[in-house]
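Dumping the structure here so I can ask a few things about it.
Some chains omitted; the rest stay in position.
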Amino acid sequence: MKIELLSREKVFRDPVHDYIHVQHKVILDLINSREFQRLRRIKQTGASLFTFHGAEHSRFSHSLGVYEVSRRICDKFSRNYPSIADGDGLWDDSERLVVLCAALLHDIGHGPYSHTFEKIFNTNHEELTIQIILSDKTEINQILQTVAPDFPEKVASVIQKNYPNPQVVQLISSQIDADRMDYLLRDAYHTGVNYGRFDISRILRVIRPYKDGICFTYSGMHAVEDYIMSRYQMYMQVYFHPVSRGMEVILNHLLKRASDCYNTPPHPLKNNATFLIPFFENNWDLEDYLRLDDGVLTTYFNLWLDEEDPILSDLANRFLNRKPFKSVAFDHVNDGKIITEMTEIIERVGYEPTYYTAINNSYDLPYDFYRPDSVHPRTQIELMDHNGHLIELSTVSHLVASITGRAGGDERLYFPKEMIELSKEVNLFQQELERFKELKKQLEN
Amino acid sequence: MKIELLSREKVFRDPVHDYIHVQHKVILDLINSREFQRLRRIKQTGASLFTFHGAEHSRFSHSLGVYEVSRRICDKFSRNYPSIADGDGLWDDSERLVVLCAALLHDIGHGPYSHTFEKIFNTNHEELTIQIILSDKTEINQILQTVAPDFPEKVASVIQKNYPNPQVVQLISSQIDADRMDYLLRDAYHTGVNYGRFDISRILRVIRPYKDGICFTYSGMHAVEDYIMSRYQMYMQVYFHPVSRGMEVILNHLLKRASDCYNTPPHPLKNNATFLIPFFENNWDLEDYLRLDDGVLTTYFNLWLDEEDPILSDLANRFLNRKPFKSVAFDHVNDGKIITEMTEIIERVGYEPTYYTAINNSYDLPYDFYRPDSVHPRTQIELMDHNGHLIELSTVSHLVASITGRAGGDERLYFPKEMIELSKEVNLFQQELERFKELKKQLEN
């Protein structure tokens, strides 16, 4: 493995971590690569900025942050817990570079509004991350190869969680990893809410390696508990905000409508959407994917304002000019009949339900212990007492126990705001709209 | 004048001012207008993010901030200095709405990377601001008209500085106005530097109206001085950063090359750049302008990567993938010959000077007193002593005096980084490159 250090440390000023410190040439080269620079043009929190206007930061900034957190952890580990003998469960600092690269690149496969985009076009940002790292056509791959021919595979395997050293894997992906630590702090910073500001200094003091991964000294239990609470609050108050989801629903329907127009045209697209065509045709490759960014999508949306298809241009207008769908929460066990009736009214009033209604649920498991039979068993958070015994977090924290394995979030019906904004003029559908509002009120009680 | 208040105050969470408070329906409508939402897609500090990656915030956020600062000043004024009789030089709160609208809209005419764009395409964001406010085709104008038929004119005249009440004008444009107060704080917040964090709470305590505009109580002298220092530091350390200017130079040349290719093609553009064509043809209208945003430009740059014209695709690549031109400062009085020789070498090595070199100067007058004979005479900052006399700031502050009327900044020659990065292979132009580096060194001493 060829590890080249910079003659002089290079820094990037960062509002969250003060400075990002780069000491390895390969890291600097990765940052300067085409695939990584592209992350500047992809926002970190998608539609959240329509609720919290400050959330305009990119995946580029976040990726630098994850890198920096992981670098600081490596520093702590190598200073306080250096491995002396094989298998002693301590930190082997020759893992540092693979950690740093994986941290920096863990989100490299994200595209514009990924979570919505992939539902429509069957892309998968996790698979794409691996592809970008492994494909010898990318600059990322070529740079990683300068370290060692099998280095790209190593980095990829960390992200895929099958790298042999569990400490390395858990630094990058676990319930308290460098990724989450950065995004909670960064998203809190930019949205202007306080909820995400857990005590990272203290977390970095109590984190430690052990033979099966990373854990936390018992004295840091409350700091870890506090981090879980921050995460929970950010999901409840920011990430699941109903208005942002009202914009995501529009985006989803808009992309779907464009695809439908392209493929089964009553109203064929006049304007070519060059970069999207491979996706409409479900025949895209990595190069096509790497051309996409937030600006590409909004540029096409801008073009579609003038399309003949009324649904397409209407949805484009709603997205570009922030006209979110409204919503009401419901309980899918008991409220099915009401939802059906509401959907029928929406259709009767003239909105095509496929494009003008949506059921959207946002749920998050704020924490869970390891359940071997689960679909995605989680690496549980372990505390180490001063005798070296491990204790799973929720067994000692009532707070964490109270939300362990219990999904937080809700399920909502989305619909055009026109359904509840009665205009003052006489309305053909006055009766339907009144009924709609009545049903909405029933759900709210 | 019809002033409609919202039944319930509406707030926007803001990372800089905590909350933006909206009490008037017209303000909410303006924020929701198409022209204003468009500002979400235009970054506040242009190419600064290539140096300070956190500077990803938009003109949308800044405009809300200017609105909020001006709203707080109106609150102070109406509480502490309400006008009792005409001409008493105190605050007439019936001016509030025109202040708030002007504050919110003062940047509405900005387009993507305006400062660079306007040099190439003869757009002018200040004139466009007025046009957007006055043209009856915009939503902005229609919303303003709901207040009074002449209200758009009023708002425009505040921005044009010919509104009769000088207090209103100076709140929006003077050497210490709501605009500057917001951008210093906001740009400091996002870049992560401290320099811009002056003490706005104290400034808002000492600001006051008087018959010829706004001034500051004498006891606040040091707070005002501190604000001037913040502004000076932000210019020196952030806005004039040589690397950001190295990206602006590329952007300038890229837009110019695209225009040249379109108009005088050896290599005609293959890909249509729909939204730019009216600008290439120097035949655009307001509607064309409103279609532009940062994403539109980068989308075309992305397309141009594949153009046949090697200069166009090279410059597009340099901009998208952050490969700034390097630079060296010089003194245009004494260093003319060196600059000429350096430029000639660049050309000899094979770079067309029009697109691969630039002289860029960035100067700012951090403060000046009123000079009636100046091209742009400035409203000087006045302090009011407890006898009601006014004292111009620089007469009592040595610090401010030391930078008054003295432009800060520098002049630089920009060139491709390849000129100073000698590759290890034998190079045809080795001798020229050595000479180039030697000349550069001479300038640096």
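Descriptive notes on the structure:
Labels A and B are assigned to the chains in the order they are written; within every chain, residues are numbered from 1.
Here is the rule we use: a contact is a pair of C-beta atoms (placed from the backbone, for glycine too) under 8 Å apart; a residue touches a chain by one contact, two chains touch by 3 or more.
Given the structure is predicted, the values throughout are model-derived calculations rather than measurements.
In this structure file the homo-oligomer totals 4 copies of one chain sequence, with 2 depicted.
Rule of thumb we're sticking to: only the chains that are shown with their structure count from here on.
Residue ranges of subunit A in contact with subunit B, taken from their complex: 12-16, 18, 32-34, 37-38, 40-41, 49, 52-54, 56-58, 60-61, 64, 189-193, 271, 274-275, 291, 293-299, 302-303, 320-323.
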